[in-house]
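One protein chain is absent from this view; the other protein chains keep their places.
As written, the chain order gives the labels A, B and C, with residue 1 at the start of each chain.
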């Protein structure tokens, strides 16, 4: 049990960060704050929490920020913090998607590390415009594809890399929910409103919102890339301008085949992200709704139930664990692990040098997500033809 | 409990049938015979069990057929039986696929009912040639897509038809196995050999062998038809001339979308036929590896576990049930195994000597049960004290 | 696949048996008949099916018995059959419990093999009175504790015997149902009536009816015997004269400990017979509601999912299997249902007219399958384009 080492190795020197977005009424901002706080590696010291100055200050007070460090916008925050000896080292961007790129660009240019919520941008073009800035910067740039940090996802990735599954042949991924089964966006539900509005969410609906997570996971675990896809996107709820269901076939660079089902109109599924990977020597199956178990089937032998931190789990996941086997960990802990790895990288780079956050998703993962959405829409619009990713 | 009615309503007047194929060494013939015998509704009275006359007679004897009713081929059987007052009423065809059509044609023309194993034929053309014969005949023609007869598959079909799921939007079907993960056909394995040989199995490999079952089930439960599909068939095992994996997207006539994954190279899956159907008001999920449960999720409410013959099951399935809820249908097989072991012992003792039925419970097990009840009652009456058994 | 050997090795020389009890309206009689018929090893040729002569004959006719072999009572049957060259070799006793012992005694004394439903008798005293008769007889005496014949129960027993679990330490058994949660016996329900009437069921309620099965299984799998127990029996439903719930602690002869929970008032459980056995080196877990899976946990390693006839299953169970791994044994019943519906149609058409088998797949379903294969191959060959089915 390495709980001390894993969770509190550097609680004495937390990374000081400012948050952009995430004020009153927001959702994902609080998740980031909890994750950042969980292991005591980050300290929230400043914020540009809302575009309304009054709301920004009120939100800041509720979070314990000094009024002088509640700024009306991200530019003001960067300017204000630059002069302080205890100024921020990093920003966390949890705004709507179209603000991601300008905020990230400004932060990197100000010499700040950037932790950006997914997707990277509201369009592939916007994302690509950020790429040279990231490549040219010595600061860390992370995109929070949080599902990659579940211990058993890391275990899965290590199993594939070890060759235990042999040559990968097929990958079956799905991310399905049911909350948009009816026309929730007409009832005043904020989350539903902006996610079904192409002006705010981009051209992709479900594929952008959740499909990118499943796509990212498929590439993350296999270490392979999707070379082309054939997509059939549908808007089942009448009058909805973006897709709420997508059936996609995948061809990987290695020759592996697969499918991806994305839906927000699948009754009975709350947050059904699931991935199954089959190779010439074995297979693995994992779903995030019960993330503490991984099924591993070596060909010709019995299927094994690999548990988080349990018998059969390896170093690939054991360092990421805060509590012993049998004590379920979840979504927040996986999110916090990303923050932990980011803190490691930032602290290590305090003396200079470019931070290297290892498996934490960065600009490449961010761009892959945008390419996936773009290819899916083009394939579907062309009648479902195979399209390069 | 309608067990009598369901299982034995007409045991006194069984249907007399002859079997074509299914002699020594065959697989599916025995399954058909067991199924035909289970409810006492059929009597096997004749056979053209093998193309070798010697083997046909030997197989017939093992099954209790009179030698005169073991025929060298199906034509001979039809001719021979036609003249008998106790002649066959029906044939069961369990030959390799290319014999299905000629045998079926001959039987229908001879005025016999036909029960034909799936697939209908080795090619679409051959199947189409049989169509007018069937349409023009007054005899029954059945193809044994056996999965359609699971009680909860019938329940699923009734749920869709009742409108409980609303308009169907997506259908996710899969039929996956792992037995062809390696090149089994090169090891002398008969089943693997002919199923991977286009000359015997037709152009389709996995899609013909098992994909047709999943496809049939999708149409059977939804009552809808697949209008078009986009398929990506692969032969992952080198040198295999037919597909062993298929990723397929589906578009239904109603506008519903779906996917179908078929594989015989998916380690960890023995016979993973599974179907999930999502509509505007709810969804259902069923898999044949645990066929006694159906998940039903009405949108906006908790998911229900519908069990075979249990609470929530309707007339659509209740008439098909031989044993009460909670007794998986394997219950009958376990019961039958006891009988089998008893028969072994009795037959062995026919020549004299005391029968020994091995693990079959006898007087000792019987007495232990009585001792247990007696000790339990005495212990409880004495206030729960420890009591010898 | 040893299906032929397992199921039909001696179908040509079936054991001729007479049934005592099991006429119209009975339940377990039909289960015995189906089980006896499944593998073709038994032939029902005589019966004392009911204490009403009229009902006995009517029941016999429905089962295809000659009138002369439908007897008014078991003594008459034994006398009548004794003189026939084709007389019965065995009896199957499926009467109420208090008839078991006299019928069994008479049969053994008449030189017949006996297959007796459980429990052995309505009291320990009655059971003990039979013991010397059985011990002194050269005939087979079997009690149908049917759960012992599940393939994975045999596998479990072999695992324990092999030493794979080390020294057995604890055994947790339970058999729980919910059908007597309310006072069903007051509503005219026959099964509930006699099972809660001490005059007919004996002093034990739930412990006699189902507790004996769980107890038997615990001793069968461990090969150990329960030395003493402490029991707390309760009748939760007011006015019920027998126990409907039992909490029991067990001490085995070997020193192992355990518990047994028996209930017929446990809502949510249909037929929840479950057993878990823990030793110094590993454990096993099995439940009859999903009997095709056994969990095996070697200490210090991952838990294995052992499937019926699958990887990891041994000779202890493989000889008992009729169908391959992944086909739950309900598979045969579903298959048989198709045959049942076909028989209905054929019998109905005996007088003329075209048979209509309702939901049984016919030429259309057969052709759809061929169209599906054909479209899949064409789509894939064209690069995965959408293709009409």
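Here are some notes:
Convention: a residue touches a chain if its C-beta (ideal position, glycine included) is under 8 Å from a C-beta of that chain, and two chains touch if they have at least 3 such contacts.
Keep in mind it's a predicted model, so treat the numbers as computed, not measured.
Listed by label, the shown chains that the missing chain touches in the whole complex are A, B, C.
Of the candidate positions A:118, A:276, A:322 or A:371, contact with the unshown chain belongs to A:322. Considering C:59, C:201 or C:303, the position touching the chain not shown turns out to be C:303 (whole complex). Taking the complete complex into account, A:330 is the one of A:96, A:163 or A:330 that touches the chain left out.
Which of B:60, B:310 or B:369 touches the hidden chain is settled by the complete complex: it is B:310. Summarising the interface, chain C meets the missing chain with residues 169-170, 172, 174, 178, 181-182, 230, 232, 234, 236, 245, 247, 249-251, 257-259, 261, 263, 265-269, 278-283, 285, 295, 297-300, 303. For chain A, the list of residues touching the undisplayed chain reads 1, 3-4, 7-9, 11-14, 24-27, 30-31, 33-34, 37-40, 61-64, 177, 191, 269-272, 288-292, 307, 310, 322-333. For chain B, the residues touching the chain absent from view are 296, 300-307, 310-312, 383-386.
One rule holds for everything that comes next: only the chains that are shown with their structure count from here on.
Placing every chain at the mean of its C-alpha atoms, the farthest one from chain B is found to be A. The interface with the largest number of contacting C-beta pairs joins chains B-C. Chain A and chain B have Cα centroids separated by 45 Å.
For this pair, chain B with chain C, the centres built from the Cα atoms lie 20 Å apart.
Under the contact definition stated at the top, the residues of chain B that touch 2 or more other chains are 230, 232, 249, 251, 269.
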